[in-house]
Structure formats: C-alpha cells, structure tokens
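Report on the following structure.
One protein chain omitted, others in place.
In order of appearance the chains are A, B and C, and numbering begins at 1 in each one.
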Amino acid sequence: MRPIRTGILGATGAVGQRFIQLLASNPWFQITALAASDRSVGAPYEKACTWRLPGDCPASVRELIVQPCEPGLDCEIVFSALPSSVAGPIEERMAAAGYGVLSNASSHRMDADVPLLIPEVNPDHLQLIPIQRANRGWDKGFIVTDPNCSTAGLTVALKPLHEAFGVRRVVVTTMQALSGAGYPGVPALDSLDNVIPYISEEEEKMAREPRKLLGTFSREAGSIVPADIAISPSCNRVATRDGHLEAVSVELGRKASREEVIAALRGFQSLPFRLGCPSAVEPTIIVRDEPDRPQTFLDRDAGRGMAITVGRVRPCEVLDFKFVVLSHNTIRGAAGGAILNAELMIAQGMIA
Amino acid sequence: MRPIRTGILGATGAVGQRFIQLLASNPWFQITALAASDRSVGAPYEKACTWRLPGDCPASVRELIVQPCEPGLDCEIVFSALPSSVAGPIEERMAAAGYGVLSNASSHRMDADVPLLIPEVNPDHLQLIPIQRANRGWDKGFIVTDPNCSTAGLTVALKPLHEAFGVRRVVVTTMQALSGAGYPGVPALDSLDNVIPYISEEEEKMAREPRKLLGTFSREAGSIVPADIAISPSCNRVATRDGHLEAVSVELGRKASREEVIAALRGFQSLPFRLGCPSAVEPTIIVRDEPDRPQTFLDRDAGRGMAITVGRVRPCEVLDFKFVVLSHNTIRGAAGGAILNAELMIAQGMIA
Amino acid sequence: MRPIRTGILGATGAVGQRFIQLLASNPWFQITALAASDRSVGAPYEKACTWRLPGDCPASVRELIVQPCEPGLDCEIVFSALPSSVAGPIEERMAAAGYGVLSNASSHRMDADVPLLIPEVNPDHLQLIPIQRANRGWDKGFIVTDPNCSTAGLTVALKPLHEAFGVRRVVVTTMQALSGAGYPGVPALDSLDNVIPYISEEEEKMAREPRKLLGTFSREAGSIVPADIAISPSCNRVATRDGHLEAVSVELGRKASREEVIAALRGFQSLPFRLGCPSAVEPTIIVRDEPDRPQTFLDRDAGRGMAITVGRVRPCEVLDFKFVVLSHNTIRGAAGGAILNAELMIAQGMIA
Partner (left out) sequence: MRPIRTGILGATGAVGQRFIQLLASNPWFQITALAASDRSVGAPYEKACTWRLPGDCPASVRELIVQPCEPGLDCEIVFSALPSSVAGPIEERMAAAGYGVLSNASSHRMDADVPLLIPEVNPDHLQLIPIQRANRGWDKGFIVTDPNCSTAGLTVALKPLHEAFGVRRVVVTTMQALSGAGYPGVPALDSLDNVIPYISEEEEKMAREPRKLLGTFSREAGSIVPADIAISPSCNRVATRDGHLEAVSVELGRKASREEVIAALRGFQSLPFRLGCPSAVEPTIIVRDEPDRPQTFLDRDAGRGMAITVGRVRPCEVLDFKFVVLSHNTIRGAAGGAILNAELMIAQGMIA
C-alpha cells in the first residue's frame, strides 16, 4: 500500500505539531503539505514554527513551505488542527474541493450529517458519509470529526458499560492538563499552586458529545439518534502537562456487580486494532487494580497514548459505580484520535 | 478576660506549627506548654523543631522546653495535633486528668459522646459534653474534635442548603492540597506534573462526618442522630500547597431556584462571630459570581483562611445543583477550626 | 502630614496591581488617579481590571475611572508601571507637565541625569534632580527610577561589601520568579517541570545597573561615575511565583575573613528606616546561618517583602566569597522599591 498524501491545517500550533510528530513515524501517511495562517505562509516550516515538543522537528517536514489553508494543497486528506473560531468554513471549502477532512475542531462535531467518531466506539457512524456528500453536493470530499479531549477518554470507558448494562446518568469531574488549552494557553501564574475550576465551553461539550458518540445511526433519519444519557460535568484545569484525569460516577440501566463492570471494561475489543490500524492498541481500556492508579504522570502514555486507563472501580454511594479514567489529551484526545479515524477509513476502503 | 493557658500536643509537626502560628496572635490564648514525641522532649522548641512556615517561629515559644504528651503540662486546655495512630489514648488520658482537649485527630470524631464540631454549623452538639463526662467519669476534662480537612468546607456549604431545602444526596470530587498530608508527606516526584486519585481513608471520612455534623442532638439517646444524606466522595491530591477545592453536586429535598440556593448560602450567619470569637469571620460563606472562581491560590486565604468560598452555582444535569467550594485545609480545616471550637466554648462559659 | 495625591500609570497590569495593593495601606499616599491604555480608559477600575492578586481589589480604588496616561491626572506624583516599550515618552511628558514620576520602567534608568535609586544604597544620587530639571527645562516635575528586579537584591547585598572591602568582580546566576515576566507572561507549558536559561535583556541590565547604583555622584560632571565592577550574570526563569534567588561569587578589593563579610552585611544601616519611611524595614539585610536558607518560598516575604535575605556565606574556590541572596521581585524589586523612592523624597522634602 502506498502512503496517503497528507496535509495539516494549522500546522504550526500545538496540535499541529503533535500531528506532525505522530504522522512522521506512521507508515500509512506521508506529509506532503503544511498549511497555517497568513503570518507563516511562504516560509519553510522550520522557520515558521517554534517547535515545542521535546526533541527536534522531524527532518522530513522542516523544509516544506507553509501554504495557505485553502484548496490547492498537494494532498488527498487534511488533518485540521485549526482553532474552532476559523475551522468551520475552511474545512467546508476543503471538503467541497474534494479533500477528506479529518478534523480536531469542534465546528462540525454536532452537524447532523457529520460523523463524530471514535473508531473503537462508533465505527458504524461512518455511514453518515454518503448522506453528508448527498446533502452538501460533495463528490469525494468529506468531514469527519473527533471529540473534545475530555470527552474521548470518558466515552471509551462508557462504551462497554453502555453496551452491557445501559448507562443512564453520569456525574464527572475532570482534572485536565495544560496542553488542552494549546499554546501559549494558560499563564504559569494562573497554574502554579492553583486549580482553575472552569474551562470555557468544556462542560457543554462533555454533556452533549458522548450522547452522539454512543448514539445509534438511523438510516431513515439520515442522522444519529443520541443515547439517552444525562451527563453532568465539572471541568477543572490542574498543573499537569498532558493527561486528563476524570472522576466518574455512573448510574446503570440494570444492576451489575463490581466484577461484571470490570469484566465489561476488560472485555472491550478494538475494531481498528483487528483491522491492523497502526495507531490502534490492545487493550484499549487498561483496568488497574492498585488503589492509587491511574496517575496522570505514570499512566498517560500507556499504549503510546492511545489506551485509556481505568482504576478504582468501586460502588458509588449515590449512583451505582464510580471509577477514575485517564486519557492522553493531545494523543488519544486530539491528534492521535483524528489519525485513527483516518486509519479506520483507509482500512475500510473509504480513503483510497 | 485573662488568656487561657494553652498547650499543644504534637507541637513540632506541620499542624502543630500552624497552631502556634495562629495562637501567637490570638488574644484569648497564651501558649504555656508544648509537647511532642520522645525524640524532641527536653529541648527548647526552636531546637526541637524545623520551622516550615514562612517567616520565623514566634519568639514567644522558642525557648519553651518540649514536654512529653502526658498529664503534667502547665495549661488548662490542649490542642491536639497528634497523628491519629497515637492520638486516641493520649487524648483520653489528658481529658481524664482534667484538661480540655480540642483535637484535630480523627480518633474520637465518631465516638457517640464526643462532639464533632464546627461552631457555625452545630454549636448545639456541645450538649454532649456533660454526657461525655458522665459516661467516662471525667470531672472537668473533655474531648471536642474538629472534622477532617476535606469535610470542613463541604459541610459549611451544605449547612444552609440543608436547613433551607434538605440535602439528600451529594457527589463530591476533591482536589486537595499537599499540606493535608503533613510533612514530609507527598514526595515531590509524586506531585510534580501529576494527580494522585487516592488519599487513604479520606473518602470514608467524607462520607460519614458531614452526616454527624449535620445531625441532630438527641437528649434521649444522649447522642447525635446523623442526617440522612448519602455522600459519594472521590478524593484527589493535586499540586497545590494549601486549599482544598471541591466540585459538588447536590440533590435537594425540595425544589429550589438558583437564586434561592445562592440566597441561602449568602444568608448564612455565624454564631461564633456574633459572640465575638476572634477567629470567626463574617461572611463565613463567600459566594462569588465570576465564572472561574474560587481558585485555590486566589481565594484560600479569604477571611484569614476561616471563610469558605463558593462559586459556579448552577443547575446539575443529574442531581439538582452543582457548585465549587474552596476552604483552607490547615486553617479552616485543621488548626483554625480547632481554635474556633475552643473560642466558642470560652464564649459560652464552658472553658473558664 | 497630609497624604500625597498619587496616580498610577499602567494601573491594570501586574505591577500596577501591586502598586495599588501596597499603596492602599500606606499612610503617606492617597491614590487619586489611575491611568492605563486606551482599552481601559473610561471604565471604573474594577471593570477595567482583572484583579490577579489574592484577595479583592482594595475598595478605595474600585470606582475610580481609568484615565489616559497623559497630563491632566488629578495627582502630584505618578508611579509608572508602564512597559518599557511605551514608558519613555509618556514619563517625559508627565514630568514636563510638573508631575513627579517614580518609574519602574527601564527607559530612563541609564539616562545620565536620572537617578537610578535604592534609598538604602545611593540616596545621594537624588542630587541629580536639580541637574535633570535644568537640563530638561522642567519646573517641578522629575523622573526617578528603580532598578531591574534582579538587580535590586544583588545591589543591596553588594553595597556594604563594596563600602567595606571594595567589590571588583561578580559572577551571579539568577533563578527568577514567574511574576517578573508580568501577566500573562510565561506560558505554563514553558514553566512546568522546566527551567528556561534566558530572559530577554535581563543580563544586560544586571551587568550595568549595579555599576550606576554603586557609583559616585560627580558634581562637576553632573552625573554618576559608575563603580568599577565587572559583573557576569546568567539569568534563568524557574517555576516560582515571587522571589528572585541568586547565587553570587564576589572578588573583593582587599582580603577579608568570612566573619568580616558577615559583619559588614549585618551592620548595614537603612537611611529611609531612620527617616521613618513606612516601607523601610530594619534589618534590610537579613543574614541566615542555616545551611539551606534563604529559600524562595520561606524567605521572600521577610520584612514585608522589603528585606533581602543572604545565606550560605562561604569562601569561593575561584573568587573570594560566595553566597545566596533572595529578594521579592515585585515588592523590593518593583512596586515596593519605587514607593520607597517616593518616601525618601518626601522625607527629605523633595516632594511637598
């Protein structure tokens, strides 16, 4: 198989850099185009960008000339790391021009005909693609989105519980990492020796996105019927670099024992792993038995940042069970998730 | 009024130092005795102790000779900053010998005849004192305890809601400061760039202590009938020095509007403030309107560390309301709380 | 004495807030005017400013309407917390219009006729004021500057050594706090688990400013003859909130014993303290004997942030002696220093 010619929109930002870092060693993709805002256009990537990940910028992209974020890029698909404030229309123009758009922005996540996708959770939602193309008069372009970074880990953990027992109500408190705010993001003076109990728009996303992700594709409606789950999030920013830790309480549709809950989590199977997708890992859900795990620093890189780690599964005094879930916000919850979306589409023949 | 002659058990530890710092400028008390473990006995306090709070150890105690933790101390009351592993029998011996014991240890908190006291919340629980003395054959000694540091702030916030609307169920996730673990406490390698989602015994305390604090004194039973509230805590250690931040969801016994909830919190009155206790503040509950407050660093010292700050009062998608509460764990939640307990007893003539 | 009517230029920024916090409780000043950039002009201060210091913005300034940074302010003196990029011409216009300008900006520090002032170090440099007025045709206005935050602590420590033994060469490595970069300043992602070994322009300032501060007023030249000291600074940003810690090695003009060095430091006298300036403290230089002090967190607030703390005085294997010095960068090294400059001028009758 020849690698897919790939572009990145918003290539100079924090998520853009993570895309480059992950794609540079991924055999299914070849980075052939980098695009960013006007300020960077025309410069070689290594000049346009201050590389902020450990190590150096991959040699293969250093001399690529940064292009504008518009059709004309030399690639088949684009990963969009654009800020939501500008992503919407740009992504539409790209898809209309025939590019496959794998977006990390929130702009189109809740569009009725756009898949909000986690390959291990709702691969069947890709059935929206032909509907999307018909609706919008697009030929071979498309838009597929991945969820918010705080949604991703939670939803993966809820999926096997929802399948096995039905999830009815969820109270979740997040302790989210600094990288979720991008760069420059949170000022150090606001982070050191502090917790900020608020992240703009985050709770709204966490309340609605898992409902779509865990929802059902309706051929008649041509859209997703959201799962009937009430979710109450409280989102907090803490002084960690990467890794969103979440304390979760769930009410289940039918009674289950702690052993059954753990067995459901441990039994979770990954379709993209079975299909050989290079970014997929098995297990996708790691369940730890120690009383004090997962910890952000120790567990965020499990499964190369694509696994989520669940721990402290125990009865809840108010709902049914509570547990802790950790996922890597810029890998599983952003760049890595979008790349896995593309891999699933490649494995299923939806990207040539 | 002459100041009360006061001793401190466990004077060299982190909470002991906080007691000394707070008492040194409190007109109602005079520190006349310091006691600690064998290792320190016989040395002047300034030699026995490595002072770990900013500034220097108060001059008034530097030359006090450290005594053993047993009767014979030159004082009327003692504040106990002993670790729970040893506090139980020592505190009983002190009370039996006639000392008033104001304890910060968990050993006796749940004893049926021992008040677990927050002066603004349940001052009437001091009615247990004569019962305690009768039960135990004590003459003028007594034991009064303050709650766990994570319980204190939560319970103060719940009190006016419970009075106004009835609180039925509570889901609470804490983000607790390092000082709660004492010294040396949490290793820096476990704290930097990390969250630890577990604190030994903490969730058990948070689940039961507010029920006693919000419970009702029963003259017939000679004990406290706990409030019928289900509490589900998830306790986490984050990289902050002082200040426990908690994300709280509550279910109320009767429906209330957001305005009513805020009015109940803002209307909370402090009995010890009315009685002129020097450590009491008004308001005890500060309600902030900004979307991103309270923050640990900015708000923990409000009301000299004796106020609690509530923010983000909003509807909960699962229970009725959710909000954030912050309290200073080593002042309101430990030394300051125990001192206020003593002040209430002085103001009510229970300590001569 | 009636308090001096006082304005603040750049009142909404980090240093501006520190000025307000310190002046609000200072009996010699009354804040009567706040000025900031166009964006804030016309709004009450509490709306124009997001207050970022613990506690609330002082009530006395909340309703002051923010003015533009130009003549017309209702005050006699102004403290300038302006960024250096704009401070220069604004401060000149204010002084020309008759205001006394106490500046924290670097713009005029090295001007030949502008005092760069630390009241305990070089109060006689105020003799430049009449020369400044004559040079510039100013009537009663003036500009007096305080040094860079990393310079202040070092220079206070060097002063008694220079007087007693002559200081010839200094190698100094700083570990500077985040607040020195203002707000938003350093991104948290650049600060957590990191040291940045570079602060723009900082080493240049540290190499030249102490030479002027320790220099001699020459009546003939009408300027300061700089001290003949070679200073080699290496400036680093570490993850602390406030407090610049500096490792210093010095070569002295004549041999001295460790005891003599310590005695010189301990014997340092504060002129502004003797004159009763409210911000002055005694001792200005605290010398600690413990092997591991000063520490940033424990000692930065010594003397209400106006003292500096010296520790670890010991022989240097390469120069003569080495030691550690700590000073509070936004109090001693910025707002507090500028306020003390004004107090000295008031005490000496130079501000009416």
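In this section, a residue touches a chain if its C-beta (ideal position, glycine included) is under 8 Å from a C-beta of that chain, and two chains touch if they have at least 3 such contacts.
Being a predicted model, the structure only gives us computed values, none of them experimental.
K.L.:
Considering the complete complex, identify which of A:Glu163, A:Glu282, A:Asp301 or A:Glu317 is in touch with the unshown chain.
P.N.:
Answering carefully, the residue with contact to the hidden chain is A:Asp301.
K.L.:
Of B:Ala48, B:Leu158 or B:Val186, which residue touches the hidden chain?
P.N.:
B:Val186
K.L.:
Taking the full complex into account, find the residue in C:Gly153, C:Gly185 or C:Gly311 that is in contact with the omitted chain.
P.N.:
Reading the full complex, the residue touching the unseen chain is C:Gly311.
K.L.:
Give the residue, chosen from A:Glu76, A:Glu91 or A:Asp193, that touches the chain omitted from the document.
P.N.:
A:Asp193
K.L.:
Write down which of C:Ala239, C:Ala280 or C:Ala302 is the residue touching the left-out chain.
P.N.:
Of these options, the touching residue for the absent chain is C:Ala239.
K.L.:
Can you name the residues of chain B that touch the chain not displayed here?
P.N.:
Counting only chain B, the missing chain is touched by 14, 52, 178-179, 183-193, 239-241.
K.L.:
For chain A, enumerate the residues touching the unshown chain of the complex.
P.N.:
Given the touch definition above, chain A has residues 52-55, 192-193, 297-302 touching the missing chain.
K.L.:
Which chain C residues touch the hidden chain?
P.N.:
Considering the whole complex, chain C reaches the absent chain at 169-171, 173, 175, 190, 192-198, 207, 230-232, 234, 236, 238-241, 245, 247, 249, 251, 291-298, 311-312, 316-319, 322, 324.
Here, only the chains that are shown with their structure count from here on.
K.L.:
Where centres are the averaged C-alpha coordinates, which chain has the largest centre distance to chain C?
P.N.:
A
K.L.:
Quick one: chain A and chain C, Cα centre-to-centre, how many Å?
P.N.:
A distance of 48 Å separates the two centres.
K.L.:
Which integer distance in Å separates the CA centroid of chain B from that of chain C?
P.N.:
For chain B versus chain C, the centre distance works out to 41 Å.
K.L.:
Could you check chain B for residues that touch two or more other chains and list them?
P.N.:
192-193, 297-298, in rising order.
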